[in-house]
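Sharing a structure with you now.
Only one protein chain is missing; all other protein chains are in place.
And then chain A:
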Amino acid sequence: MSTVEQSFVSQGEDKRRRRWHILVFLLPALLVYTAVMILPLVETLRLSLFNVRDNQSVFVGLDNFQVLFGDPRWAASFWNALRNNFVFFVIHMLVQNPIGVALAALLSVPKLRFGAFYRTAMFLPTLLSFVIVGFIWKLILSPIWGVSPFLLDLVGLKSLFSPWLGKPGSALIAVSLISVWQYVGIPMMLIYAAMLNIPDEVLEAAECDGVTGWSQFWKIKLPLILPSIGIISILTFVGNFNAFDLVYTVQGALAGPDGATDILGTLLYRTFFGFQLQIGDKSMGATIATVMFLIILSGVCLYLFAIQRRMRRYQF
């Protein structure tokens, strides 16, 4: 009886007795997470304030950032990568997320047959590795193989074909669209889930009032899935400013042609690790990582404090 009382009532009293369990349960996760993730992150931020002078690591304040933003050797490639990264992000927001929402809206049509098949098939590219996706598209878009000119020919647009991945003007758009192809499944699924959660009564009420089809989507469903659109936007933002793999597999570490597809991830890789004639530079690598960290952090904060708070959550 006394044990029952204890566990039911006096949580304060046996806190002391239980303390060790809590520690044992928490410790492994805390240790690994802190040692391998948090400390290196902090150390990287710290390293960005140091540089090597006369073979010694000295504190240089914000000098590294000044070099990155202003020194002619660094600034051009940094601003280029940052601009490309923004274009990369904007294309995802304008193409990937609307397609995802549209597919989700189609999938949530009531009594749709083969719905599970469509979902499974359309989500498949998301699971493939960048290596597979990158090379498949490289082959398909290759002028040597002739698959894409042939397909364009079928719809009478063969004259439009050009080696998109090889031209500085179109390479970034082509790579972004490949990435969109791969990741459209994520917004699709999250929005689909949000649409399933809209109660039938709301939709039936709308139908009674004569709000159907398109206007039902714009006036009823879209406002209700806005929180999910907020979530996919921030996921896209974090993913895009952290991207590296796809550009690396499609265009190589130099992110050609002529740096046209260079984004912050590939710049970080080349700077930190070195590539061909360039020697790896730990301090500048840490500096670029810090800039990426600050960009992602400000995006996440903006989302958490400005966007998510203003969005009304509908509870049914």
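Rule of thumb we're sticking to: a residue touches a chain if its C-beta (ideal position, glycine included) is under 8 Å from a C-beta of that chain, and two chains touch if they have at least 3 such contacts; residues count from 1.
We adopt the following convention: contacts and distances are computed from a predicted model.
Chemist: Select, from "Solute:Na+ symporter, SSS family", "Peptide/nickel transport system ATP-binding protein", "Carbohydrate ABC transporter permease" or "1,2-phenylacetyl-CoA epoxidase subunit A", the UniProt-recorded name of the complex's unshown chain.
Modeler: "Carbohydrate ABC transporter permease"
Chemist: Which listed residue, A:124, A:160 or A:306, touches the chain dropped from view?
Modeler: Selected residue, touching the omitted chain: A:124.
Chemist: Which listed residue, A:28, A:72 or A:156, touches the chain dropped from view?
Modeler: Selected residue, touching the omitted chain: A:28.
Chemist: Have a look at A:62, A:76 or A:106 and name the one touching the chain we're not showing.
Modeler: For the chain that is not drawn, the touching residue is A:106.
Chemist: Since one chain isn't shown, list which residues of chain A touch it in the complete complex.
Modeler: Answer for chain A: residues 3-4, 7-8, 11, 15, 18-19, 21-22, 24-26, 28-30, 32-33, 35-44, 47, 99, 102-103, 106-107, 109-114, 116-125, 127-133, 135-137, 139-140, 145-147, 150, 181, 189-190, 192-193, 196-197, 207, 212-213, 228, 231, 234, 238, 242, 244-245, 248-249, 265, 268-269, 272-273, 282, 285-286, 289-290, 292-293, 296-297, 300 touch the chain left out.
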